[in-house]
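Submitted below is the structure of interest, expressed as structure tokens.
Coming up: chain A.
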Amino acid sequence: MQRRTFIQATATFTFGAVAAGSLPAFGGEELRLLTWEGYAENAWVKNFEAEHGVRLSKTYVGSNDEYMAKLAAGGGDYDLVVIVSSLARRAIDAGFVEPLDLSQIPNFENIFPRVKNVPFIAKDGQIYAAPTFLFVSPVTVNAKALPEGNDFGVLFDRKNAGRIAMWDDVSTLGDVANWMGIDDIWNMTDDQLAAVRAKLVEQKPLVRTYWSQQGEAMDLFANNEVIAANSSSYITKILKERGVPVREFLGKPPLGGIDSHFVVKGSPNRELAHRFINHILSAESQGSIADVTGYMPTNPASKAHMRPETWTELGLDDISREIDSMKFWDDIPRRARYIEVLNEVKAA
Partner candidate 1 sequence: MGSTALLKSSVREGDAIVSFDRVEKRFGEFVAIEDLSLDVRRGEFLTLLGPSGCGKTTTLRLINGFELPTRGTVAIDGQAVSDLPPFKRCVNTVFQSYALFPHLTVEENVAYGLVIKRLPRRDVESRVRDMLERVRLSDKAKRRPRDLSGGQMQRVALARALVNEPAVLLLDEPLGALDAKLRRSMQFELRRMHQDLKLTIVCVTHDQEEALTMSDRIAIMNSGELIQLGTPREVFERPTCRFVADFIGGCNFLAGSVDGAGVVKLTDGIAIKDGDSGPPRKVTIAVRPQNISLVSPEATPFTAIVRDVAYLGTMQRVALERGEVSLHADCPENYADIRPGGLVGLKFDPEHIALFEEG
Partner candidate 2 sequence: MAVQEGLTAPSSPERTRLWSQTGILVLFLGPAAAYALIFLILPYASVFRFSVWAVENYGIHQELTAANYLRIAENPLYRAAIRNSLLVAGIVTTASVVIGYALAVYIAFFSGRGQSALFFLLVIPLWTSFLLRAFIWRMILGRQGILNSALLWVGVVDKPIDVLLFNMFSVCLTLTYVFIPFVALPVYAALEKIPKDLIEASMDLGGSAWVTFRRIIIPLSLPGVVTGAIFTFCLSFGDFVTPTLLGGPDVLMVSSVIINQFGASFDWPMGSALAVIVIVIVATGVALATQLERRNG
């Protein structure tokens, strides 16, 4: 796999270099990107740099909170920023980012219709972001201990007492609310929140611990501390690679999130930023990204540009089928209250 990736990356790079001559030059410029580690790997970035004669300077952050803190502190150091769907609305409202000119991003049209129409990237009829990566929040279970069953309720089953971990994050409230059949999971009423809290308090005796870092969650499975947790696809993927017998399944309806590229307000490299977004939305880039990192593309045409196994492993058939019913992490208007509820569960 490593070698194939390399060959592919080289091929893409060569193609890009050849094509470079025919495009307008952005000689010697620098495009500054604030993103997650892994979202701007050389495999699909080098060719962009060569093509436009620019250098991409990448700043990585470790958590969603950090993005907002960096932007709040003055976004002038960056041209582009990747923001998760739950914070997109806030970033727009806070004026951290500016609207996109979709005419410069032809690949935007190729995004899953459900995904490109999510409300939280639009304001006053303008689109502010290009959804670039999809992710789901699945339940990961130990395939040996729990070979059967695809229900979120496994996390509330007394048979699994002491072997359950829950994510120490507000998204856990969304997961549970979703399972309880609540529709507006990110904007629950006080009664709904109280019901979710009661459910989590009831669950507490079954819970071994709450995990906060992905590595921690992996550790819990690897050391057989727990056999079920709400987690992330990345966790399942790494555990499988390490030979831990795990499998994952999605909630009903599936719950996930979107990471989108935004142009930071006042960026002097607006045009170049648009070109980068278009580049990363291309079927080729998206396929390459899926192959290398296992992130899910938002452009279904990328299927033709990734290994067939990647498409299968990422469960993209299921996603394509269910995408219209999927719920995404969204802005939580009463975010502080959600966190308080989470803490109230722990203090109960």
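How these were chosen: all candidates are chains of the complex that A comes from, given by their letters.
Please note the rule applied: contacts are C-beta pairs under 8 Å (C-beta built on N, C-alpha and C of every residue); 3 or more make two chains touch, one makes a residue touch a chain; residues count from 1.
Just so it is clear, the structure is predicted and the values come from calculations on it, not from any experiment.
S.K.: Among 1 or 2, which touches chain A when you look at the whole complex?
M.R.: Considering all copies, chain A is touched by candidate 2.
S.K.: Show which residues of chain A lie in contact with candidate 2 when the two form their complex.
M.R.: Interface residues on chain A, with respect to candidate 2: 63, 65, 68, 72, 90, 93-94, 162, 168-170, 204, 207-210, 212, 216, 219, 223-225, 335-336, 339-340, 343-344, 346-347.
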